[in-house]
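Of the protein chains in this complex, one is absent; all others appear in place.
Here the chain labels run A, B, C, D, E and F in written order, and each chain numbers its own residues starting at 1.
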Amino acid sequence: MSFNLDTILEVSLGIGLQLILLIVAYVLINPLGRRLITKIINNFTKKRNVSEARSLTLEKLLLNVFSYILGFIFITMLFGIFSLDIGPLLASAGVVGLAIGFGAQGLVSDVVTGFFILLEKQIDVGEYVSAAGFDGIVEEVGLRTTKLRSFDGTLNFIPNRQLEVVSNHSRGTMRALVDINISYQTNLDKALTVLQDVCQNFVTDDRFTDGPNVIGVHQIDNTSITLRVIGQTENMKQWAAEYDLRKAIKQAFDDNNIGSPFTQHVNFVKKETKLED
Amino acid sequence: MSFNLDTILEVSLGIGLQLILLIVAYVLINPLGRRLITKIINNFTKKRNVSEARSLTLEKLLLNVFSYILGFIFITMLFGIFSLDIGPLLASAGVVGLAIGFGAQGLVSDVVTGFFILLEKQIDVGEYVSAAGFDGIVEEVGLRTTKLRSFDGTLNFIPNRQLEVVSNHSRGTMRALVDINISYQTNLDKALTVLQDVCQNFVTDDRFTDGPNVIGVHQIDNTSITLRVIGQTENMKQWAAEYDLRKAIKQAFDDNNIGSPFTQHVNFVKKETKLED
Amino acid sequence: MSFNLDTILEVSLGIGLQLILLIVAYVLINPLGRRLITKIINNFTKKRNVSEARSLTLEKLLLNVFSYILGFIFITMLFGIFSLDIGPLLASAGVVGLAIGFGAQGLVSDVVTGFFILLEKQIDVGEYVSAAGFDGIVEEVGLRTTKLRSFDGTLNFIPNRQLEVVSNHSRGTMRALVDINISYQTNLDKALTVLQDVCQNFVTDDRFTDGPNVIGVHQIDNTSITLRVIGQTENMKQWAAEYDLRKAIKQAFDDNNIGSPFTQHVNFVKKETKLED
Amino acid sequence: MSFNLDTILEVSLGIGLQLILLIVAYVLINPLGRRLITKIINNFTKKRNVSEARSLTLEKLLLNVFSYILGFIFITMLFGIFSLDIGPLLASAGVVGLAIGFGAQGLVSDVVTGFFILLEKQIDVGEYVSAAGFDGIVEEVGLRTTKLRSFDGTLNFIPNRQLEVVSNHSRGTMRALVDINISYQTNLDKALTVLQDVCQNFVTDDRFTDGPNVIGVHQIDNTSITLRVIGQTENMKQWAAEYDLRKAIKQAFDDNNIGSPFTQHVNFVKKETKLED
Amino acid sequence: MSFNLDTILEVSLGIGLQLILLIVAYVLINPLGRRLITKIINNFTKKRNVSEARSLTLEKLLLNVFSYILGFIFITMLFGIFSLDIGPLLASAGVVGLAIGFGAQGLVSDVVTGFFILLEKQIDVGEYVSAAGFDGIVEEVGLRTTKLRSFDGTLNFIPNRQLEVVSNHSRGTMRALVDINISYQTNLDKALTVLQDVCQNFVTDDRFTDGPNVIGVHQIDNTSITLRVIGQTENMKQWAAEYDLRKAIKQAFDDNNIGSPFTQHVNFVKKETKLED
Amino acid sequence: MSFNLDTILEVSLGIGLQLILLIVAYVLINPLGRRLITKIINNFTKKRNVSEARSLTLEKLLLNVFSYILGFIFITMLFGIFSLDIGPLLASAGVVGLAIGFGAQGLVSDVVTGFFILLEKQIDVGEYVSAAGFDGIVEEVGLRTTKLRSFDGTLNFIPNRQLEVVSNHSRGTMRALVDINISYQTNLDKALTVLQDVCQNFVTDDRFTDGPNVIGVHQIDNTSITLRVIGQTENMKQWAAEYDLRKAIKQAFDDNNIGSPFTQHVNFVKKETKLED
Partner (left out) sequence: MSFNLDTILEVSLGIGLQLILLIVAYVLINPLGRRLITKIINNFTKKRNVSEARSLTLEKLLLNVFSYILGFIFITMLFGIFSLDIGPLLASAGVVGLAIGFGAQGLVSDVVTGFFILLEKQIDVGEYVSAAGFDGIVEEVGLRTTKLRSFDGTLNFIPNRQLEVVSNHSRGTMRALVDINISYQTNLDKALTVLQDVCQNFVTDDRFTDGPNVIGVHQIDNTSITLRVIGQTENMKQWAAEYDLRKAIKQAFDDNNIGSPFTQHVNFVKKETKLED
């Protein structure tokens, strides 16, 4: 293999020209294609009654896939410029598949997982999900990466293969659960009656689809008793419902003199001791 | 390899027409096939005494498999349109198998596991199971993904390979277990007798298939004693039974003056100290 | 590859007929084979003095293997119907082995492990074992999956490769161990004598194969002393023995005024302080 | 294979001369290329309104890639000097790909991940991100390694494949959250009113884009109650806002005599005891 | 491939006869071989002074290997009956090795590890070892599995590859270690002298090969001081020695009025408070 | 393959002589080469203003690489002596690469990582770094192993692939951070003023590059308040600065009567109880 300076220069110039043309083409086609996709989706959404979340998901995904396809064509032509015949490469798909398998298993895994998340409609843009140890609102579902906005404002970029189990909190009514502790000495029947009355007041609350019910004596520890209340609320309204329910129960217990769950001790006091040495 | 603009345009148009036809066919066949499956399952369920859970599982699974087969045919024809001969690919099954093995091990693993979960009837739609760290009611068992509805309303999408051990809580009677603490100074015989009496009252309770029994002194820690009661209940009724049993025991202990399990301390008090410096 | 509608229809009809015949055969042979296996095992068990656990294990395993072999023949004939020659596939065992190795490592691993668990008689149906983080009674040992019934009634399906270390609690006498705490000030010789007397009473207990013995002062922490008693009991009777032993010791200590292990504190009380600011 | 001393010496001298020339060339080209890149980026930044963070990222990346390409050419020529024909090596790309795959999976994985982090603009120089268990300001995003400056001054070199999920804290407003505990006996309405007043004072604070709001009774534990306040602030100002809000709330509670959340106990004191033995 | 019923029946009969002969041979040879091995080992043990543990290990291992070799021959002949030529399989060892490698890595790994555990004499039957998170007495060391009897009576089947680090507690003298806490105010010189005296009494104890020695002040925490005593004992006698040493030290401290390590507090008491609201 | 005793002896003698010559050569060349490297580095360091850390790193690395190259030549000649032609082995680089890939992935991974750590100048000898869960001063950076001296004197040999993320604490100013607790009742304005005064005294301290600043009320827990002070110090002086700052703050708080952060309790005392049974 000879490394002659002249040859290198000549080749470089030829390549340079082709490169510039290729890049110009890419720069022109890219924005046009993106605008086209956005328009089509908008028309499609208006005509049919497609939920906004789904149309957003679709639009972002199409833009995403468009970028990858454009990039693939761009790189293939780049190979052409550098005179590397890509034909046999595609033919020997098996071997290339192997190399990809070893070197970039993660990437293939991301795309395969991403494909099924979209096909099975596991998440839509705007839903509240937990996955890979992160909670938040979905901002974008891509073939390779999913973007999740945490409640503290952080934007998390999660490669799809990291998602594993996806817990979607926006698919149905949610449970509001309040546990409240009372004194060990409290009369259980009286306390449960007070709790029942509080729950009754919330039955008319629009947020509850299945009015809060007293479940009973959930736990008895050494110095206090835990009572549990459970109800079903509209999606994303479970927290506000819990906050209000918790406050109402506390005030009802105060009004009815239900004992507080302070820890209780028995203390054997000894004044004279033989401890000094 | 030449990248001539005209050729690309011509090819694109030809491909476009074929694509449209293919998509139209897909859009027509898909809903028809799904309705057919639903009907067949319904007839089948009425004639034979098939449990509803099993028939639901079967229906959802058939729809699932139907989608994948339809999709596979669709993609194969797509390859045909783009003139990529799929024959040799299938023939060289070994090499393709390798590529799949490396790049999408997870997917193959999901399907193999899903197949055996269905074959061995590990879970049915509507059962309460624990798997992959999630508890909940099964909503759908697919070849690739299982959907679990948590009790707080969250819908979990679990790839089948993540299931590993499946703990099915809907296959037989369940245990109701109540541990109750009493004071360290309590007379054990008296306390056990009171407990026995409470259990006796529950023997007639329909929920218990094997009436609650006093097991005995489960643990003695530094300032309290733990007694244990165990019974067998009908499936899914174990929690309500525990709640009622717990309340009844607490009230019986209050009525019989059984000492409370408050922590107990011995405190040597010293008034004069040489601590100041 | 041509996708002609007529050809597809003709082929479909031919295939349909063969399929129906095959399925009918399968539906007939399956129950017959299963009944045959059950009968043979029953005769075999009566003639020889085979333990019931082992005969149960054998029967369930044979049924299990029978299903897989029948299924394998069924699938092979299915391939025949669809004109896929299975001969070269079996001949090229190496390559197929590779594909299986990559795509379904877990399945092969399950069967290999299952085979050795059966060969080495690690578990029998009805035994109490711990494995893969689950405790329970074995309900079935299959080539791919082992079913474990937890004490709370849950049925766990454990793929065999997850078993790793199998801890079998039904192979010999079990240890009953009771640790009991006493006050830091207790006279050790007196306490040990009381403990010795309690143990003496249990020597005649049938459940103990090696009467409970006082081991001695197991631990001394800041305000209490732990004494330990150990005995050997018949299998599965260790818990009842521990419960009774624990109760007897506690009552003997009460009768002999052995000090309670309450936490002890020294408290330097200061009434006047310069803390206010 | 003969190991003759003379041959080795001759070959060594020839190689030596070529080596020196190669190294000299490398030493000259390297700084020139780097200066060129810096200039181009500076011009580019001035002409277009590119944010400084993005232009910094671009410059560092280009320098980075330049080093690798130069190094690749350098090594290829080095092979030429030692008469190892590199042609067949490139031709047998599949096999080489395999070897790389096994031996240096990590490196390939780093570059693939790095490429996508840059393509998807997940992080820019100067942003505050969390990844791989480290928090800090991004100092450089390379193809193989990302440098993160922790707040304690440490410089972390993170191989890109370790990044997995990237949590970017510099993409939008951030949440300021203050939890404050009060006494179990406090009148809840009064406490919430005081809190509301404090929040009102912060509405005019420029740092808050969505004024702090009282969320309500967040938690009730055995001896205290937790109230929660949440607001949205400008990026990176969330901490200062929380510090000020926390101080203001504490002072308002002091001024309004809201009870302190000290732990509360019930103490049954016994003077005479039968504990001595 | 033809599936003709007659052919299947004929073949089945021929195979059936051969199968019966093969099984009969297996049933005869197996017990004979096992008895032979036991006899040879017994003679061998009597003639030479081989430790019983080693001879047990050897016997169990030989029986184990004998089973596998017999099984291998049995299966090879089985293949012969079914007319599957096993020759080329053995010849193509490489490919088969690969298949085994992928599908049953665990099994190969077990045998390789087992082989080295035996070769390096890491464990003998009857020794007390810790491995794979389990403690216990070795019951059998096989090529694939090691059986460990826990102290609670459980029999653990551990695949050899799970053993990883083997900690053998039966290879030399063991350490007896006693930590004892005393009051923070104790005179250290006095306490250490008392401790020294106790240790002196144990020097003549046969169990100690290196008499217990006072190491000194091991730790000083907020309200107590920890002193440490260490000695070397004969193997498996370390626990009894520790129990006796612990009791003796406690009694000596009681006799010499060494202060107890109760937690100590300073308590600023305030009677009038402004807490009510 | 024949195993004839005479042939073995003859071959052994011939091999023996060659072996001795080879070993003698190795023993002579090794020290000479090492001395040469040291000299060259020393000259190089004196002429140019190279930091001592970098020159140390370079020297140790060159010695390291020299050993491996010498070792490689030595082993190649050893193969020659034993008549194993090494040519085809090198030619079949792909297959050998595979074998290395499987059998010694770790080694290749170590060298690749080590190469990039050196190329990217992540660590120099003498720097204080954290990696792989170990803290300490770098003693040597090799191609395969990095030596880290912990502060307790331990020398850690870390294979480079274990390093993963390298946290270098010697690249810039370090943060000094002091958190100090005060009583829940303290007047916050007064306490912050005292803290401000202490910080003012440290502004003139040379160690601080950015004088310590009061950040504010960091946390309010149930019975105390935490204030935070942060400053920037010269590298490796952060600890001494923190020690002095901490002492000064404590003394200032004592002088100004700032309340101590003792835990505070409310205690409801009951003298008569119905607890006895």
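Going forward, contacts are C-beta pairs under 8 Å (C-beta built on N, C-alpha and C of every residue); 3 or more make two chains touch, one makes a residue touch a chain.
Note that the structure is a prediction, hence the values are computed from the model and not measured.
S.K.: Given the contact definition stated above, which residue among F:L19, F:L62, F:I158 or F:L177 touches the chain not shown here?
M.R.: F:I158
S.K.: Among E:I37, E:V125, E:V178 or E:I225, which residue is in touch with the absent chain?
M.R.: Per the contact definition at the top, the residue touching the missing chain is E:I225.
S.K.: Which residue from F:L119, F:V203 or F:V269 sits in contact with the chain not drawn here?
M.R.: Answer from the full complex: F:V269 touches the omitted chain.
S.K.: If the missing chain were put back, which residues of subunit E would it touch?
M.R.: Answer for subunit E: residues 77, 80, 85-87, 93-94, 97-98, 100-102, 105, 108-109, 112-113, 116-117, 120, 122, 130, 161, 164-169, 171-175, 177, 184-185, 188, 215-218, 220-223, 225, 232, 235, 238, 263-271, 273, 275 touch the chain left out.
S.K.: For the chain that got dropped from the picture, name the residues of subunit F it touches.
M.R.: Answer for subunit F: residues 1, 3, 89, 92, 95-96, 98-99, 101-107, 132-134, 142, 144-145, 149-159, 162, 180-181, 223-224, 240, 243-244, 246-247, 250-251, 260-270 touch the chain left out.
Here is the rule we use: only the chains that are shown with their structure count from here on.
S.K.: I want to confirm something about subunit A and subunit B. Since they are copies of the same sequence, is their interface symmetric in residue numbering (over half shared, so same) or not (under half, so different)?
M.R.: Counting shared over all numbers used gives less than one half: different.
S.K.: Using mean C-alpha positions as chain centres, tell me how far subunit D is from subunit F in Å, no decimals.
M.R.: Here subunit D and subunit F have centroids separated by 20 Å.
S.K.: Determine the centre-to-centre distance between subunit A and subunit F, using the mean Cα coordinates as centres, and give it in whole Å.
M.R.: 36
S.K.: Mind pulling the residue numbers of subunit A that touch at least two other chains?
M.R.: Touching at least two other chains: 98, 101-102, 105, 223, 262-270, 273, 275.
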